[in-house]
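One protein chain omitted, others in place.
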Amino acid sequence: MEALYSSAIGILTAAGIYLVLRRRTFPVILGLTFLTYAVNLFLFASGRLVRNMPPLLDETTTPTDPLPQALVLTAIVISFGMTAVIVMLALGSWLSGKDDRIDQPADDGQPREGGQS
Amino acid sequence: MNHWMILPLVVPPVVAAIIMLAARHLLSLARILSVGTVVLMVALSAGLFWFAADGTVSVYRMSNWPVPFGIVLVLDRLSALMLLLTMILSLAIVLYAIGSDWDAKGKHFHALLMFQIMGIAGAFLTGDIFNLFVFFEVLLIASYGMMVHGGGERRLRAGVQYVTYNLLGSTLFLFALGTIYAVTGTLNMADLAQKVALMAPEDSALIRVAAVLLLLVFAVKASIVPLHFWLPATYAEAPAPVAALFAIMTKVGAYAILRVYVFIFGPDVAVMGGIVGQWLLPAALITLAIGMVGVLGARSLGHLAAYAAIGSMGTLLIAVALFTPAGTAAALYYMVHSTLAGAVLFLVADMIRQGRAGEDRLIPGPALAQNGLIATLFLVAAIGMAGLPPLSGFLGKLLVLDAARTVDGAAWVWGAVLVGSLVAVVGFARGGSVLFWNTTDAPSQGEPVSSLALTATFGLVGLLVMLTVFAGPATAFLDATAAQLFDRAGMVAATLPPEAILEAAP
Partner (left out) sequence: MPLILIALLPFLGAFLPAVMIRGGRNAAALSAGSVTMAAFVGLMLHAPAVLRGEVITFRLDWMPVLGLNANFFLDGLGLLFAGLILGIGLLIILYARFYLDRADPMGAFYTYLLLFQGAMVGIVLSDNVLLMLVFWELTSLSSFLLIGYWKHLPEGRQGARMALVVTGMGGLALIGGMLILGQIAGSYDLTVILTQKAVIQAHPLYIPALLLILLGCFTKSAQFPFHFWLPHAMAAPTPVSAYLHSATMVKAGLFLMARLWPVMAGTDAWFMIVATTGLITMVLGALIALFKDDLKALLAFSTISHLGLVTMLLGFGTEIAAVVAIFHIINHATFKAALFMTAGIIDHEAGTRDIKRLGGLRRAMPITFVIGTLAALSMAGVPFLNGFLSKEMMLEEVTKTTWAGSPVTLSIVVTVAALLSAAYSFRFVVHVFFGPERHDYPHHPHDPGPGLWLSPAFLVVLVVAIGILPAAITGGIVASAGQAVIGAAELPYYSLKIWHGFTMALLMSVVAVVGGAALLALHGWIAPLWQRAPRPEAKVIFDAVMGACVAGARRVTTGLTNGSMTRYGAVFALTALIAGLAAWLSGTSAPPVRDMRAITPVDAIGWILLVVATLAALRLHHNRLVALVLVSIVGLVVAVTFVVYSAPDLALTQALVEVVTVLLLLLALDFLPRETPREDPMPVHLRDGAIAVTVGIAAALLTYAIQVSDFAFESISAYHLENSKTLGGGYNVVNVILVDFRAFDTYGEIIVLGIAALVIYAMTESILQSRAGRRLVDRPVKLDAAAELHPLMMVVATRVMMPIMLMVGIYIFLRGHNAPGGGFIAGLVISIAFLMQYMASGFEWAAARQRVPYHGLIGAGIIIATLTGVGSWLVERPFMTTNFGYFNLPFIEEFELATAALFDLGVLLCVFGAVMLALESFARLAHRRGERASPNAMDVDPSRDIVPDLAPNLAKET
């Protein structure tokens, strides 16, 4: 079962990386979401996997390691905030630009519209 | 227990909240609150600095739980120094932002600045590795907001890349933390330090993976090649005051490397086998080279400054990668210097853009309204970033070279640092002579720089001068700082209660 679990994390990571390497903002965001799933599962598993022993003291005598759960909870919340922001950013660059590409023009010495700000 | 050390993490967010509640549409009030808070923070961190200067290590146990079970803040010489540096820089930044009306170009500049300050301060103060992650996220998300402050296509695009790259970094951070916890079962830095030091060398693989992955996370922040790609566009496109403030953000990475790879995964730790230094030094050398080459090849002011920042990180990390007290002291001196000098450079770059009606490219244009004054500032910034006399950059480089003398590969370090400065000199000379000498006779279209903005910038220059003149006391203090950082047993004993200290602790 641990092997299964690990493979799942591997698959999620691979999917995430693949999508992050795309050239448009939206798939990249999806890729980051996949990576978030993967890393949350990973962090969760750092307390080792236990079935049906939630860290609720009145329900079980030998509860599982609660600390990783707390950490993952924090991680979930934070990554939610991050996702929200990058979605907004992607939206902004799409609306103020011509396309939803994620690439930057290099420092080619060409004039730039609007200059600073 | 002194409650003072928590104030940098409590006051700014509350002020930000007040700005959100009361001053959402009153820029003037927001400005007053913001400046007031930063001034307060400067005073406060100066006090904390004075308090920690004698070597006292103060520990603040959040929620009053015994170490290592709760979260602690630790104030030692190093964190006090970084805190003070942050606040002083922030003061100059906020004044410049107000003087140049940058803060009016978008919403919530000051609220975000408050959060930014809190995040950076938290990263410097926390003694808990997961809490460090949280504060990294705080300062990052605040920096996302500040980076795209004012909008504009190029800036937003750069912003997307910046955020994406750092989200990858955060993911890696969590992978590393999960591994660390899975191996050691603890998150408190001091506890980690003593436990990692006690680990059996024959079971080193996992902890090394954790350490190295974590190193990469900090390498992203510190923009070490090949993880520097986020920096040029970000710094070149970010609003000038923000770019200047980012001068401290790369240092957060350097700080974290020092804190974690001296104190926890130190060069003397059995399970680590000193691999970190072996890998960091070459990377730092390449970083220096890439940065200086970028300075030489830069076509725009923004990229000139950005690559100068990368180069200075290279020099700084060379000193860090020596992982000797002398090297660390040199690194710290150069860190203070390059933070201030880098900030000056970005602010001057903004003045030049302003004087050239937004023209960022290094091409001849009409002379600036205040050509002489700004040229002088540019010269100062260039001297600082290229590490020439008489400014502290030169002393910092001498310190680095001197510290590298005894290590193997010293020739490489010397060559890189010296040739690097030469290349930087050439790059800045080219840029400067185009900007200030090769001027057309057309009247300047840009508007002059406000006196407040100038004051803020000259304030930073003044600090550089002080750092040069008082190099003696400064280096003496930094030697003590490095010594404290390398004294693992001492730090562990100061942080953990006696019953939590394991036998045979180093």
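When the chains are written out, they are named A and B in that same order, and each has its own residue count from 1.
Simple rule for what comes next: contacts are C-beta pairs under 8 Å (C-beta built on N, C-alpha and C of every residue); 3 or more make two chains touch, one makes a residue touch a chain.
In this text, all values refer to a predicted model and were calculated from it rather than measured experimentally.
For the options B:Leu33, B:Met189, B:Ala211 or B:Leu301, the residue in contact with the chain missing from this view is B:Ala211.
When the missing chain is restored to the complex, the residue among B:Ala30, B:Leu44, B:Ile120 or B:Ala142 that touches it is B:Ala142. Contact residues of subunit A toward the unshown chain are 1-30, 33-34, 37-38, 40-42, 44-58, 63-67, 69-74, 76-78, 80-85, 87-92, 94-96, 100, 102-108.
We adopt the following convention: only the chains that are shown with their structure count from here on.
Mean C-alpha position of subunit A lies 26 Å from that of subunit B. Across the interface of their complex, subunit B is touched by residues 20, 25, 28, 32, 35-36, 38-40, 42-43, 45-48, 67-68, 71, 74-75, 78-79, 81-82, 85-86, 89-90, 92-93, 96-97, 102-105, 107-109, 111-117 of subunit A. If you check the complex, the residues on subunit B that touch subunit A are 102, 105, 130, 134, 137, 141, 144-145, 148, 150-154, 156-161, 163-164, 167-168, 170-171, 174-175, 177-179, 181-182, 187, 232-233, 236, 239-240, 298-300, 303, 350, 353, 357-361.
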